[in-house]
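The complex is shown incomplete by one protein chain, all other protein chains being positioned as in the whole.
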Amino acid sequence: MRLHYSRFTSALKEKFLATLVLALLVGSLAAQGLAQGNVGKLIDFQFTSPSLQGNLLGDPTQQHVAVYVPPSYDSAPKKRYAALYLLHGYTSKLEDWTANGYQGMSLQTVMDEFIRRGTAPEMIIVVPNGDNAYFGSFYTNSPVTGNWEDYIYKDLVAYIDSHYRTIPDSASRGIAGHSMGGYGAIMLGMKHPDVFGAFYALSPCCVALEGDAGSDNPVWAKAAKVTSRDIFNKKPETYDDFWTNVMVALSAAFSPDVKKGPLFVDYPFKEVNSRLLPNEPAYSEYRAKMPLYLVDKYRENLMKLRGIAIDVGEFDDFSHIRIGSHQFSEALSSRGIPHSFEIYKNGDHGNKIRERFENYVIPFFARSLEFGPAQKPE
Amino acid sequence: MRLHYSRFTSALKEKFLATLVLALLVGSLAAQGLAQGNVGKLIDFQFTSPSLQGNLLGDPTQQHVAVYVPPSYDSAPKKRYAALYLLHGYTSKLEDWTANGYQGMSLQTVMDEFIRRGTAPEMIIVVPNGDNAYFGSFYTNSPVTGNWEDYIYKDLVAYIDSHYRTIPDSASRGIAGHSMGGYGAIMLGMKHPDVFGAFYALSPCCVALEGDAGSDNPVWAKAAKVTSRDIFNKKPETYDDFWTNVMVALSAAFSPDVKKGPLFVDYPFKEVNSRLLPNEPAYSEYRAKMPLYLVDKYRENLMKLRGIAIDVGEFDDFSHIRIGSHQFSEALSSRGIPHSFEIYKNGDHGNKIRERFENYVIPFFARSLEFGPAQKPE
Amino acid sequence: MRLHYSRFTSALKEKFLATLVLALLVGSLAAQGLAQGNVGKLIDFQFTSPSLQGNLLGDPTQQHVAVYVPPSYDSAPKKRYAALYLLHGYTSKLEDWTANGYQGMSLQTVMDEFIRRGTAPEMIIVVPNGDNAYFGSFYTNSPVTGNWEDYIYKDLVAYIDSHYRTIPDSASRGIAGHSMGGYGAIMLGMKHPDVFGAFYALSPCCVALEGDAGSDNPVWAKAAKVTSRDIFNKKPETYDDFWTNVMVALSAAFSPDVKKGPLFVDYPFKEVNSRLLPNEPAYSEYRAKMPLYLVDKYRENLMKLRGIAIDVGEFDDFSHIRIGSHQFSEALSSRGIPHSFEIYKNGDHGNKIRERFENYVIPFFARSLEFGPAQKPE
Partner (left out) sequence: MRLHYSRFTSALKEKFLATLVLALLVGSLAAQGLAQGNVGKLIDFQFTSPSLQGNLLGDPTQQHVAVYVPPSYDSAPKKRYAALYLLHGYTSKLEDWTANGYQGMSLQTVMDEFIRRGTAPEMIIVVPNGDNAYFGSFYTNSPVTGNWEDYIYKDLVAYIDSHYRTIPDSASRGIAGHSMGGYGAIMLGMKHPDVFGAFYALSPCCVALEGDAGSDNPVWAKAAKVTSRDIFNKKPETYDDFWTNVMVALSAAFSPDVKKGPLFVDYPFKEVNSRLLPNEPAYSEYRAKMPLYLVDKYRENLMKLRGIAIDVGEFDDFSHIRIGSHQFSEALSSRGIPHSFEIYKNGDHGNKIRERFENYVIPFFARSLEFGPAQKPE
């Protein structure tokens, strides 16, 4: 008798769970006789969105997009695929998903491997850019930053559906993202259930005007004194600098003021006698863009969705993300809106993105979306 | 080109998801070279628990237990396995898990198939009886019904660990259950994290004294008038009868009174001027047994657990289960206690038990527990 | 030494608190030299509201109104007064406020006494009828029952301001009510802060679609079988009958259907396989009329109000009122909306209305509203 020590212990789990995933569809995929050696492709291209025209930050209408197509795409030329839109975070880039970004993740390598093993269904994954001159567009419409929401859910979806063999139906289209991208996933899913049939928000930012996004954060007062865009000439290094950037970028997205150059923003708080008080109308404009305060307005939309998932690490660095994700789940629960919520152990804001994508996001969409007719390669 | 229509649509999903499961460990299990033809075994036996001695309902100390051992158990005689304790619901029996019960589920068939495919790790599953003369013990200690909590977490665990090749450690021992069994899973997990390292509660009952378990339910007044045990001579047929049985059984478990034969119960509510008001001390005794009110007391225990999961169907028939599961999740969230919570679509109290077990419970423990060193069959 | 045993004990409190009240303004009112012997007047009249025209229940456009004017009204003919609109409950009548109704309360007697003592400011109190063919209009607009909201906040306010010497400004106009009237006070205050500057809701009904107003209540299924208006030929006697009436009346107000005579209602729940499931669009129409789900929509309005108060007895007979008032307060709190909320001891739905009016409602408006320039009687 020889022992074969492939212990499936915690130590190994950390190593393996990063590359393994819960497998759905083992049987049915095997039955489809997928060629095991096939690999997918990652296609990079520039896409011009009319929705970004006229933005005041000088950001181009031509934006970078990456699209992953699965292994059978070329060999099964009549097959159509479900599509997942995957959004990145603030001060991040789409390459964090596609090219050795989050915990070394490369989208193609992960997906090829999972599909090969039968642990993920074949699907198209679309990774748009959400970065702008302020380090983040928040995927929302604004006269200052441009209409990023329209760019994604209208322009880009139309382009993808006409240039790739997607199943052009909300039942087969999902959206996910991390942090700023988690915010985008919630908002676009909540507002457009006819476009996206399910959403998964990883550690979503900006869900509520609470904690370090609220009047507790003394940086609001500092941000109010910024008078030039120079702060966006280099990546922020300190906590204060990071937050200053966030506050300008968020305000350009949530409470823009086209008359107030060079930054074109109003802030939701103003300092009065050393205290930060609500500053209208920016304060209400912020709330009108934050998911927690929109649950009743979009309740019927939320009920239409095939799947809603939110997660957050127990030690997320941003208190408004811990608070907001919890309160959003609570708001869904108290209105009877089906969803899953997880606070996961040992997680901070960014240390588990890849593991969550592999073990939770992909299985979630595998369960939530419709995947089209299987097709034998010719 | 021939189309092969094995559409992975909703219709097929319903059919397949009942027999498929998310696969963990595909690679590592394949590497272990498990003989694909092997099957596990379901062992039925009688177990005598000293903890049930002296109960006033006349229930025997000898109880029925079923144990599933996985395919490699006999061929790898030195291998040790993680163990899952699986609890059934009120008016239910352990056979609902093991023999064509919940949605036709048979534990051995499901587990053999999943392990064969590599979609579940090999593990031992222990299914104790929780039924008693009142149709349900609630897995709790009571001078009237006997010490069912001790029976499970002390007597039975000790027996299993000494008679089966378990990994005798909380990191490799989990507990799950449905309804009354979900209640048991929460309580035993919350009170004994040194015994059970993770728990999964499916549609748990009795989490809070709210909704139809609270003073809204007019059946409390009816139950108070029951004077004999005859109501337990047949299974209840009407809603009122069912609730009357529940209330007697719950009260024998939560607010027993050894001096008040033949039922030996106090009730948490009493009728005063046509209204149900709290009846002390039973009212407080109930709360001292209900998870929602114990979160602060057991917060440190809860933080020790490797995994906590609660789910509930959006249309659960019992309002206290919808309310209680939501409030319990909320209580965990507001204390920063990691866990997952899901309200799932199209679910009522019992229509998805098998699907949840296969697609959620098994993967949850696969991720949460430690599985021992792999071992080649000789 | 002689003891004078006017012990201010609980027993006496119950007796006295019903006729005493916290006194505001002792000094200032005394300074105004009010003639102590003066009494106010209760004026009854019929008022024709165009807003009720065309209702399908055959209710008249001419409605009964009672107006209390304070002692100085005739002797100080140039003085103007703040006005409180006071709404009654379901199956109740305006006389419950004015003529030996709630705990024997008569509005004029109470107010005269309080003003005489200096414990209430002089004010006008307007008590409209809210009863209709279905035993309650819920003070809302409906094509079936008529536009009762418009009748109160537009027609009646305009009439009162033009026929009585009110201070015609929201800062000097408040609204309060009990149960159905509490619902009306919240809705009219929340929607029309430019008309009513403060509201006090006593044990408000219909704040949330929860508890016995939700799918827990089996009477929804019974109500769905009612086919004639005969149930409104006599006051309901049993709990089921009462709820049947409520459900028809609420549905005529919240989810009317002008094509479905003779009742003209849709219901928010329908029975499916012995369970009550949401029935759209009625379900959403209900929610669009219930305060809990409107807090975000009307948040800015709520912030404008000078005062918001909600109370409920700890033993309120209606679970949706206990739940709804608590959740509404919670929703205000989590949005930082100033308000007061009280769960009071020993209270059920109706046993403390007079005490609350005297000791809480009147002082609340004394603090919250603007009372005009004091004026010496000539």
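For clarity, chains are labelled A, B and C in written order, and residue numbers in each chain start from 1.
Note that a contact is a pair of C-beta atoms (placed from the backbone, for glycine too) under 8 Å apart; a residue touches a chain by one contact, two chains touch by 3 or more.
What you are looking at is a predicted structure, and each value in this text was computed from that prediction instead of being measured.
In the complete complex, the residue from A:P60, A:G211 or A:P236 that touches the missing chain is A:G211.
Along subunit C, the points of touch with the absent chain fall at residues 1-10, 16-17, 20, 22-28, 31-32, 78, 117-119, 121, 306, 314, 322, 326, 329-330, 332-334, 336-345, 359, 363, 366-367, 370-376, 378.
One chain is missing from the display, and on subunit B it is touched by residues 284, 287, 293-297, 299-300, 327, 334-335.
Listed here are the subunit A residues that touch the chain not shown: 211-212, 214-216, 275, 277, 315, 317, 319, 348.
Following the convention adopted for this analysis, only the chains that are shown with their structure count from here on.
For subunit B, the chain whose average C-alpha position is most distant is C. Measuring from the averaged C-alpha position of subunit A to that of subunit B gives a distance of 36 Å. Contacts with at least two other chains are made by residues 334 of subunit A.
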